[in-house]
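A single protein chain has been omitted; all remaining protein chains appear in their positions.
On to chain A.
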Amino acid sequence: MERRGASVCSAYALTVMSRSEAITKWWNQGRNRVLLFQVLLILGTVLFFFLIGANALSNLEKQGITSGFSFLSQKAGFGIIQTLISYDESSTYGRTFLVGLLNTILISVLGIICATVLGFLVGIARLSTNWLIAKLAAIYIEIFRNLPLLLQVFFWYFAVLRSLPLPRNSLQMGDWFFLNIRGIYIPRPVPEQGFVLLGIIFLLSIAGVCALKIWARKHQEKTGIELPTLRTSLAIVIIPSTITWFATGGPLHWELSSLQGFNFKGGLTVIPELAALLLALTVYTSSLIAEIVRSGILSVNHAQTEAARALGLPQRKILRLVIIPQALRVMIPQMTSQYLNLVKNSSLATAIGYPDLVSVFAGTSLNQTGQAIEIIAMTMAVYLTINLTISWLMNRYNARTLLQEQ
């Protein structure tokens, strides 16, 4: 049987080949064929997901499980400890979704910024000519890169939490800052009349500084003379804002926290769940970023450094103008992966009670409503969207750094 099948096949192939020598059929033309297979693949994929969806729906119906998105307008009826938008127990599940989403975005953005800054510092320190600094950086990287993130989250949360005092014995600096087991309490800025004016003046001075920088660069390109802009910039930012501040009579006052009943009220609170998760994500990801920074810097040919030195550039400028721009080409694709990982890892929040999307929406809301398919699908869509956005931004940035080099 097999042999016969094979011979039929090869005979078929021969006829196809002999025909294609004469006239090339449209499906044998290179571009058409690529297109054909892609269309087939897309159709197949769509059909596959359609079948899965239809099957899931009919199964849900058979088991008597309610489906659909109408639950989003139902009252949720549970409390959340940290909300960036107004929320209370009478809000809907739709609102719960937004609260969770914003909390996830908050921890991701803070995490990415902190991990990048710390990662750069550690990565550069790792290459330092100072033996002690280089070794300390290496130890930092090896410890935090190799420990499971969940353990680090638990460590920062429970170990640090345990050593903090109860609210009544808070560590404090004057009446302004309080630190205890329930969080960090800082004054909350409350804007008053005239604050908008101050804001406008401030933004205008920032624009002024940008204009100055651009002009200075053009000037340098033309004449080769580098103008000192630091002092002028500082003056542009500080002087007008200060004058406006006093002219409007200080349009900002600070609301302080104070102990009332069980806990501190008023002011801003950074809950320990946020602090611990941020610490864990920052430390873990920065140890990975540090290695990326190192590999990026090492990838730049040493001759470049020597050439820059020969031009008489100081070490700081060599790093900023020569090495890092070239190192970025190696680093950016890897950094993108780290950012994506950080966003996904932020879902470990649920282990320590930080109210992120997975905790409040894919956790509590899912359990209260039982709408597993809808909620998990929405949650996955969120992570996908956030991460595709990050990838897109980073790819654009990557394209720009590549162009500059040529």
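Convention: contacts are C-beta pairs under 8 Å (C-beta built on N, C-alpha and C of every residue); 3 or more make two chains touch, one makes a residue touch a chain; residues count from 1.
As a convention for this text, contacts and distances are computed from a predicted model.
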*asked:* According to UniProt, what is the chain that's been left out of this complex called? Choose from "PspA/IM30 family protein", "Amino acid ABC transporter substrate-binding protein, PAAT family", "Anaerobic dimethyl sulfoxide reductase subunit C (Anchor subunit)" or "FAD-dependent oxidoreductase".
replied: "Amino acid ABC transporter substrate-binding protein, PAAT family"
*Quick one: which of A:108, A:152 or A:347 touches the chain that's been left out?*
A:347
*Among A:251, A:296 or A:355, single out the residue that touches the unshown chain.*
A:355
*Could you tell me which of A:106, A:212 or A:373 touches the chain that is not displayed?*
A:373
*What residue numbers in chain A mark contact with the hidden partner chain?*
52, 55-56, 59-60, 62-66, 77-81, 89, 158, 161-162, 166, 181-182, 260-263, 265, 272-273, 344, 347-348, 350-353, 355, 358-360, 362-364, 366-370, 372-373, 376, 379-380, 383
